[in-house]
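Questions regarding the structure given below will be posed in turn.
Removed from the display is one protein chain of the complex; every other protein chain stays in position.
Which chain is which? They are A and B, in the order written, and residues in each are numbered from 1.
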Amino acid sequence: MEKLLDVKNLHVSFDTYGGEVQAVRGVNFDVKKGETLAIVGESGSGKSVTTKALMQLIPMPPGRIKEGEILFEGKDLAKLSEKEMQKIRGKDISMIFQDPMTSLNPTMKVGNQIMEGLIKHQKMNKTQARKRVVELLELVGIPDPESRMKQYPHQFSGGMRQRVVVAIALACNPKLLIADEPTTALDVTIQAQILELMKDIQKKTDSGIIFITHDLGVVANVADRVAVMYAGKIVEVGTVDDIFYNPKHPYTWGLLGSMPSLDSQDAELYAIPGSPPDLLNPPKGDAFAARNEYAMQIDLEQEPPMFKVSDTHYAATWLLHENAPNVEPPEAVKARMKGMATNASSDTEGERV
Amino acid sequence: MDNYKPQKELFVPVERNEGESEKISRPSLSFWQDSFIRFRKNIGAMLGVFVLIVLIVMAIFGPMFNEYGENDQDLSVAKMPPKIEGLGWIGMDGTLTTVQTADTLEDAERKALMRFSNQEEFIDMTVLSNGANGEAEVRAVYDPYAAKGLEENFWFGTDGLGRDLWTRTWLGTRISLFIAFLAAAIDLVIGVAYGGISAYYGGRVDNYMQRIIEILVGIPNLVVVILMILILDPGILSIVIALTITGWISMARIVRGQILKLKNQEFVLASRTLGAPDNRILRRHLVPNVLGLIIINTMFTIPSAIFFEAFLSFIGLGLPTPTASLGTLIDDGFSSIQIYPHILLFPAIVISLIMIAFNIVADGLRDAFDPKMRE
Partner (left out) sequence: MTRYILQRLGYMLITMFLIATFTFFLMKLLPGSPLAAADKLSEEQQAIVLEKYGLNDPVPVQYFNYMVNLAQGDLGISFQFDNREVTTIILDRIGPSMQLGFQAMVIGTILGMLLGLVSAIYHNGFLDYSSTFLAVVGQSIPSFVFAGILQYYVGVRLGWFPVALWEGWEYTVLPTISLAIFPIAIAARFMRTEMLEVLGSDYITTARAKGVNKFGVVFKHGLRNALIPLITVLGPLAIGLMTGTLVIENIFAVPGIGEQFVKAINTNDFPIIMGTTLLIAFLFIFIVLVIDLLYGVIDPRIRLAEGE
């Protein structure tokens, strides 16, 4: 399938008083049509910055795209001017944000907020736009759209607001939808509804989705492929099956191990000790080494390259090197994997790419 | 890098120290250290501090720099222009200049001479336009220091009664600063006590105390200040009383609001849950968070008190003559602004500098104390 988006060696930095914070340090990934890529990682790992940088929505300055290419349908977005970018935002790529309570303009009627993009990108007149807004509101499951579109955001509940946010994002049938933790701020039941809604819409429109989250449960539910981010880098990428049943990076082990599940009540959660490194002075070698109980001497000296595990599965850890000792994931993680795995392969050595 | 083969011996597990992963990589700073560092980086605020120090030093020692007294009147040297040796190039050369126009050159020259009481030998006349087209213009520069044979210079000139303005300006600054500091200190004490008690006891006490404040806030302080000054005898103390009678309210509200907000905040609750004694909570949580606001508010009170003092002098409710304050000096200066602007100039510059410096320093402190600003 053709690549909709291809990000190559993306570096994003913020220039602060303290110095240059390297929030994203060389990220590669791609998204195909109709595919959902989940980016997971803890707070501060650079997932939001990466996706905001795709749309040039990071505050510039202090932020800047230091190097790298963002190829969207063959066009490098990193080189576009603000003016050119405005033609792409909302039309070809749109975004759903985390907090529906703050991501709608409180002093503007909901209908007008949805209409804005339609009038700008599709050159609709008011009547056409209004008709489309009603359709959109119906699509996202808001009852009585005719009267709801004349209301202000504070008259909507949190879940309803997020539906409005989704409607805004879908207004112009974007080819790529970026969802930045769209369900984190919502109740669990509402979460499920919004996720179902997004899956439905994707089926209808065949758009690519980048789904940012730190909730692995959500990932299993929606994603085709998963990229795990840590300290501004992608440390492991693969299909959902690869990541859940055959994880290779110790950080992914940690993430999986710290996810509670119903069928493992007796097992202890496996917590990753410590906190992420300060990206003002990223550590030498593997950024995860300080928190990695399997760390080797080389982790402190050299950054690991991406090792190929299978055609779809890559991970950046020296543990996959032929010289590395054979390391098994911790028991808690293994138990979890066993619970899920049926057909996972168990190669412990990868092939460098 | 792809072709680089790492050495085999590097692939050995290393012992990780327990706790190393928890290491915080930036130095930990206390609230005050952190604020101080941020304040010091603020060039504008540091400049403000410098200006304030200079002005305060001048207010204390300035009047001692020459031997003129505050109330030494000498009508023979009234309205002398400012003269500082070596500063002639910024206009402090001790001369007065006038430009006169008339129908003919003679008329214009006569007008110019009259303006400086006909002391022709000390007047330097320049013809700007000779009157050929029906309008003549001359510029006359008069040197009153030479005319009066004065050896000594009046650095800031003299006023209408021949009093030295250098001495009076710095004494006036001293009085104005004194009034402002006193008013700010009283506001601080009353406001913090009232707000603190109201927030600390809460419940019914708080309720009554807040009702009182609500009523007082409804009364414009301009009205209160004017009424108070009218019934009290004019003087420094009356002005201070008038300024503080409603001035403490904003402080009380800020302190109460902040304490109430903090009292219910998670980190205080957490600290209480962990068994911290009351005085630790007070010392570590309440005081640092409230103190910043108190300092900032005080820093804003001072310039507003200085302004009000000057304002009162202006509408005739200020200090009685012959006491000098920045307000009375400026009020004085306006009466002869068209001919002798220097009488107004120096007190106006000083009051403006004080106000700007205090406001900039207060802004700088506000930014420095605001943890959101931390980078």
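The working rule: a contact is a pair of C-beta atoms (placed from the backbone, for glycine too) under 8 Å apart; a residue touches a chain by one contact, two chains touch by 3 or more.
Keep in mind the model is a prediction, meaning the values are calculated, not measured.
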Touch partners, limited to displayed chains, of the chain removed from view: A, B
Among A:41, A:63 or A:117, residue touching the chain not depicted: A:117
Options A:78, A:165 or A:272, residue touching the unrepresented chain: A:165
Among A:90, A:111, A:208 or A:304, residue touching the chain not depicted: A:90
Omitted-chain contact residue, chosen from A:55, A:209, A:319 or A:333: A:55
Residues in chain A touching the chain absent from view: 55, 57, 59, 61, 82-83, 86-91, 94-95, 97, 99, 102-108, 113, 116-117, 120-121, 152, 154-155, 165, 168-169, 171
Residues in chain B touching the chain absent from view: 44, 215, 218-220, 222-223, 226-227, 230-231, 303, 307, 310-311, 314-317, 330, 333-334, 337-338, 341, 344, 348, 351-352, 355-356, 358-360, 363
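One rule holds for everything that comes next: only the chains that are shown with their structure count from here on.
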Residues of chain B that touch chain A when the two form their complex: 1-2, 6, 8-14, 16, 20-23, 25-26, 41, 375
Contact footprint of chain B on chain A as seen in their complex: 16-18, 273-275, 277-278, 280-281, 290-302, 305, 318, 321, 323-325, 352
